[in-house]
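All protein chains of the complex are present and in place, except for one that has been dropped.
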Amino acid sequence: MEDTQTQRDWLTQDDLNSARARLPMLYVHAIPVRVDDRGTVTHLGVLLRARDGRIDREFVGGRVRYHERIRDALARHIETDLGPTAWPQIPVSPIPMTVAEAFPTPGVSAFHDPRQHLVSLVFLVAMLGDCAPQQDSLDLSWLTPQEAAHPTVLDEMDHGHGVLMRQALAHIGQLG
Amino acid sequence: MEDTQTQRDWLTQDDLNSARARLPMLYVHAIPVRVDDRGTVTHLGVLLRARDGRIDREFVGGRVRYHERIRDALARHIETDLGPTAWPQIPVSPIPMTVAEAFPTPGVSAFHDPRQHLVSLVFLVAMLGDCAPQQDSLDLSWLTPQEAAHPTVLDEMDHGHGVLMRQALAHIGQLG
Amino acid sequence: MEDTQTQRDWLTQDDLNSARARLPMLYVHAIPVRVDDRGTVTHLGVLLRARDGRIDREFVGGRVRYHERIRDALARHIETDLGPTAWPQIPVSPIPMTVAEAFPTPGVSAFHDPRQHLVSLVFLVAMLGDCAPQQDSLDLSWLTPQEAAHPTVLDEMDHGHGVLMRQALAHIGQLG
Partner (left out) sequence: MEDTQTQRDWLTQDDLNSARARLPMLYVHAIPVRVDDRGTVTHLGVLLRARDGRIDREFVGGRVRYHERIRDALARHIETDLGPTAWPQIPVSPIPMTVAEAFPTPGVSAFHDPRQHLVSLVFLVAMLGDCAPQQDSLDLSWLTPQEAAHPTVLDEMDHGHGVLMRQALAHIGQLG
């Protein structure tokens, strides 16, 4: 996926690695949700992703490209991970649910990324269509808020995404 | 409309009038929007309502009843005003776009309501279906953000809803 | 405290009880926090309150009176509970951290209040001065985010305020 990105915004992998050691990288993340007709969240979606020989449980997301709007980056990553029929309801406002900051040094914040200093705008995104994991995304699990709040589920999530899950549950008022 | 409400939550009009003189009344308002597939707001909906012998330009909304959830009150008022096929995307979070406070005394806040002290939770609500004004709602005008930002449009809106329109445009980042 | 309130907004206890059985009651709550010079929350304040012969662990807050602004209700309840030298930084925006809905019927939402249907606008409020519990407030405990996130602390909080604590920790990005 990174290769494709690299070509499109004319960054070689070397350029990207160099930038990652010197600048904060802007990301977006989407927490996929299913809602009932009253907007109540019935399920939250967790992605199983194969990457670098391991399986990660995490949310949808990735880097914002040069000259790409936040909402276009969100739509692109959702389509890449969940396919073209997910019918995501991209939020009308650019104000995120939270801003996640990950640093290469552990302990600076709740998030840690050994590769880079990353700042992600995180949004809850209701999916009205069919989600079909694509490319290196193996599966999408839909969990009820009760299932999602279970400590073993939260602990199994990678890259601090268990914290994002707790924040999402708090945001929707379902963090019992 | 008030009569129907009154019956359902066992408040006589006298009771309601008495409460209005002594307690803040909780309201919800929905600003109906049309969005494109990237979540960009293309149109905002303004209601033409006949009430007490005059025509008001305002947003959808009304009182929250006893034992009614915020999201149920939003859904009920949207269905009352825009019909059963509006397919509103009720927000997943209870955090409103803004909180509007109207007082019977002019000048305390941007909003004024001679009848009562009213506190309204205001939400942007994307409508995916067909909106058909109902009952005392005569028409629904869909305005582009550019049209909506025009001073004459804003000034023509009643009950301080021109302020809500400005806040909505600011919230979606389209207040040029 | 209720008596004093009642007199000031000309509601007898009977009137108030009657309204409580028929209308949603508007409340505000403040989660007191201590911050460092970067705005990082170092401590969250929990009140020990004596009421109706029991001790409750909860946040600061109470009813919004007729013709009272949200920010004035916040300031009044903070002064009543934490004294006149707390120097609260009342938020500049009326948008709350969350909206808590409590119903007399258990299970409708995360909050339950046998006396009434209550809708509370909840704000994080930094206290820059000395907090001295007043009247029926016995003590104020300042907890670090780590202490506050401990299940036994959360479970000991009353009226669902453990949920508010979790939401506050999520909001400030410290829900590990």
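Note that the chains take the letters A, B and C in the order they are written out, and that residue 1 is the start of every chain.
We adopt the following convention: a contact is a pair of C-beta atoms (placed from the backbone, for glycine too) under 8 Å apart; a residue touches a chain by one contact, two chains touch by 3 or more.
All values derive from a computational prediction rather than experimental measurement.
S.K.: Out of all the chains shown, which come into contact with the hidden one?
M.R.: A, B, C
S.K.: Who touches the missing chain here, A:Leu11, A:Leu44, A:Leu74 or A:Val163?
M.R.: The one listed residue touching the chain not shown is A:Leu11.
S.K.: Please pick, from C:Leu23, C:Val41, C:Leu82 or C:Ala148, the residue that touches the omitted chain in the full complex.
M.R.: C:Val41
S.K.: Residue-wise, where is chain C in contact with the chain that is not depicted?
M.R.: Touching the chain left out of view, chain C contributes residues 33, 35, 37-41, 69, 71-72, 74-75, 89-95, 97, 124, 126, 128, 171-173.
S.K.: Under the stated touch rule, tell me which residues of chain A contact the chain that is not displayed.
M.R.: 9-11, 15, 19, 21-26, 64-70, 94-99, 101, 103-105, 108-109, 117, 119, 121
S.K.: State which residues belonging to chain B touch the missing partner chain.
M.R.: 98-100, 109-110, 163, 166-167, 169-171, 173-176
Convention: only the chains that are shown with their structure count from here on.
S.K.: How are the chains arranged in terms of who touches whom: line, ring, star, complete or other?
M.R.: complete
S.K.: Between chain B and chain C, what distance separates the C-alpha centroids? Give it in angstrom.
M.R.: Computed from C-alpha means, the inter-chain centre distance equals 28 Å.
S.K.: Two or more other chains in contact with one residue: find those residues in chain B.
M.R.: In chain B, 69, 94-95, 97 touch at least two other chains.
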